[in-house]
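Pasting a structure below so you can have a look.
Of the protein chains in this complex, all but one are displayed in their positions.
Going by the order they are written in, the chains are A, B and C; count residues from 1 in each one.
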């Protein structure tokens, strides 16, 4: 959310498209004395689906925070069959980072966190399958757990991960180059709440070693993709993608080097949109009200 | 406007920011049976200004087209001090093209026109200060007038241009590399209705020979800027900009070659936004609801 | 080739990497009084392969054009096992365009041709499987042949195409959105001499309807790829790629619209590189000395 949304309520809504939706929502806000700060709406004609994000100033709003949801539900949402989520802009989201042995994304996230670039997040937990992370976590004075994963202990380690996530009240997880595949059971616990960065412009080059595949295919651009994790590998709803040009001069090592910068950027933008509550997911596609 | 806006009314609105604006406009549409197809709004906090574009389906709307404006004015606009414009999506805009002796932008516009890429435009008039244009106009079977401009005859030729523009019922003008400066009096006749393409990323390199200046400065990107023409040269509100990378290998001729492709793209995008009635202008800046 | 290569000889060379290659080639040119205008070299470490493009001024060069190849072969190429091609910058390449019913790329190519943007090309032949092209060819006063293709007549029509290509002394073919698949036999006649434009960032979305697939997958960038045609569909060596950002707002029709501009650009750049003799192909990858 932008600077204007300091003390704001944010509604994310989707429902079957039908007349009167915007009027109903904005009337509700108006009737209780709210001033709209941002409003975005979108209709997906293919699926006949309506999407909306609206943020309004809570100063002067005549409902207490804890009553807004129920009142909105009975006054508006139920009537139109809306699925909705309500957030408050001063409410910090608690983020866990999973990482393996490549730390460029981790470093980038922590530098932003340390600099206060993202005011509405807390990072109480870092989990890695390798001990190398310990040194970095220490430098940033962050809690970090090393849980090596093998075929044998995977179920047990995931159970421990879930325990830690719950213990720390984690809202969402960022896989900052975490080279383990999460089980469908694990993923189901955090629907649209696990953000992954994949080092290719999906759907090209899913799976392992995309830079090697990109070099072998002789592409002239390489990319990175951040997406919500679903049970199917590298097939979840895409939040953000970007690319960078390469030439015949670039070796695989050069692709890795150029790609790292792209991964950092694309992941950071996805986390930003998530933190701003700008993302809605429907039919494996995202609406990003940026 | 998108494909969905086939039989739509479009309102462009701006006014001082205040509570209740979205609710008032959407209630008006709802009350008369309109179904909103697209709605975008923006608040410029710096200037305390509210901007909105809303398009609704005219099927089922209970006001005749010619009554909508007056009814909206008395029911909503007057109360909030709104400045507004009303369009209908099936209403074609009539565009005039001014061009000198470089024809890449002209060709690009005419190819789009010929292919029916822009359904809601007509091009009844091409004006040039050089006779070279005649051959191209003939190939596209379009009317074309050659009006050479000198310091001596400029006022007279502008009068003739204005006569032609009026005779052809022109709504807006595209300067597709027209190398004459229009007088402030001429510009004042078409406020926010003359689109120019300048071959640099303004405000860098205004005026003549920007590619030579860009080469001399050793920049690593060159750009193009489309903007509405105002009395001050190359200083009007920017509609669209884009850039392309260059290297030390590129001579001025290479910059010209690469720049041409950029000019075509940037100008075409600006014309597209104008045709979709997506642009609002305030304090020399544009809001482009794309 | 750049403006400097007005009266130049151009050598494209590749061979196994070994010491002394650049020295041998440049010595040969120097010994005969040639002044090097451009020199690019590249070593593919993966394949141990050396690539080079060198252009030199023919003014003062003491070998007649027709003797250069043989002399270079005996003095240098044979010794190092070089594969090479020799071109002269003032020698025009003869290009045929194949097109179906979408004309944005055709228009773009013809506008460049008409404007003299590409000085070293001639377009004596346009072939289409649909009669719609006739009108455009006529506007540009170009020869055009309509050869409708069905499963039944395909072999016969390809034979006729080959006859026309030969009769017009065609050097290379541009598939400007030609929606027929060429037979392997046809392709084999023009190795690395057929340039296709595919409307996706390959290897994502090969085959038919890539924009529909891109929309369904919810990508945030769409792309276009120009490549030399090989027997395997959409799998030939990539010459150029580029992308443009899209959002959830974009319908399939919007992707098509944005993609068209990308296709024009990417195809035109590929043709430019081909005309400049800047491209070498090895192991299904291109070296583009741009």
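Quick notes on this one:
Operating definition for what follows: a contact is a pair of C-beta atoms (placed from the backbone, for glycine too) under 8 Å apart; a residue touches a chain by one contact, two chains touch by 3 or more.
Source: prediction; values computed, not measured.
Contact with the undisplayed chain is limited, among B:89, B:102, B:196 or B:241, to B:241. Note that of B:103, B:118, B:201 or B:272, the residue touching the chain absent from this view is B:201.
Screening B:65, B:138 or B:285 against the full complex identifies B:285 as the residue touching the chain left out.
Contact with the omitted chain, checked across B:8, B:77, B:105 or B:219, is made by B:219. Within the complete assembly, residues 2-4, 103-104, 107-108, 111, 114-115, 117, 139-140, 249, 251, 253-254, 257, 260-261, 265, 268 of chain A touch the chain that is not shown. Residues touching the missing chain, restricted to chain C, are 4, 19-23, 26-27, 29-30, 33-41, 43, 45, 245 (touch as defined at the top). Contact residues of chain B toward the unshown chain are 42, 44-46, 51, 201-205, 215, 217-221, 223, 237-243, 247-249, 251, 284-288.
Simple rule for what comes next: only the chains that are shown with their structure count from here on.
Relative to the centroid of every protein C-alpha atom shown, the closest chain centre, again from C-alpha atoms, is found for B.
Taking shared numbers over all numbers used, the chain A to chain C interface scores over half, which places it in the same class.
Centres computed as Cα averages put chain A at a distance of 42 Å from chain C.
Across the assembly, chain A contributes 45 as residues in contact with two or more other chains.
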